[in-house]
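A single protein chain has been omitted; all remaining protein chains appear in their positions.
On to chain A.
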């Protein structure tokens, strides 16, 4: 009841000097707006990363051929075709905690349908690949084991390919030409969007691994069983580390790599790759966080300044309140509450300004943003905290003022 009256009192006091109050909290407004932007971008980045991780499939390890060293210079990864389908089988058989080991070959090809052509990634896979990534078809069906066993000329296409090659007409039952062979479209994959490198994950088509090797991608002369990648899915996120070590051991044994000799393959954790790809966000957020910190500091000093002026101006009011029974702590509470109210108003304004600015980020910088209720709480809490911290000194000064000055000035 009484504290309610104090809030009422603080409101009246702020309202009495409305323009001065707004000017005083400008720093807080900017600071809180910056906080809102940081949180929106960070939340957006987090949502984006988790979306990407979901689209990559969880608990995935990517085993790829290593780099060839020619004359002391490392060639690009994949220059040695060291991995084979047999390796994939061995990994699946010998490494514990592994759900799937899916071999993969892929090459950029020009594909043709009717009078349209489109250059895209043609990948040879087994049904296990879709299982590992958790991908589904939007229309039709996925590749199955029979397709692989019979080296069937069937293809499952991504959404982008469907759009580019068939221009809106139904691709199911139509044919796509890859090199000299025609493939029957049996499925269209559900839309995936971009991955963390910005690559369009829908710009791809999948054919059976066997068909790819016979008709399309072509066998390596050196190693006919070679694959470009083995996709490994582990039981859980916890088992990934152990699986990585075990895969390395199995492959080193199979490839007869002993002692200090370097691996002829490399193992990547996709989630780690995705998580390290957000550096731009982090630079931006740390920059804006610094801005938020400085603005809140400056804003707090502004509020402190205006509160000190207010205490001086209202020395008579304070004296009267003391003379009629206010305790020093009553005065302290009144002025502290006023500073907090001032900053909270600034915080609310900052929330609005920050919201408006953050809304412009996706189109200006191309980053996703995300808003939530927690953000409003953080903004209000931050601004109130600024009010408490920078209101303490003026409130203390008010509480210590000398009521006897009332009579002396009247003399």
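Assorted remarks:
We adopt the following convention: contacts are C-beta pairs under 8 Å (C-beta built on N, C-alpha and C of every residue); 3 or more make two chains touch, one makes a residue touch a chain; residues count from 1.
Convention: contacts and distances are computed from a predicted model.
Per the UniProt record, the absent chain's protein name among "Rieske domain-containing protein", "Macrolide ABC transporter ATP-binding protein", "Fe-S cluster assembly ATPase SufC" or "Thiol reductant ABC exporter subunit CydD" is "Macrolide ABC transporter ATP-binding protein". Note on the undisplayed chain: of the listed residues A:20, A:93, A:282 or A:327, the one touching it is A:327.
Contact with the chain not shown here comes from a single listed residue; of A:23, A:287, A:381 or A:404, that residue is A:404. Where chain A meets the missing chain, the touching residues are 1-2, 5, 12-13, 16, 316-317, 319-328, 330, 402-404, 406-408, 410-411.
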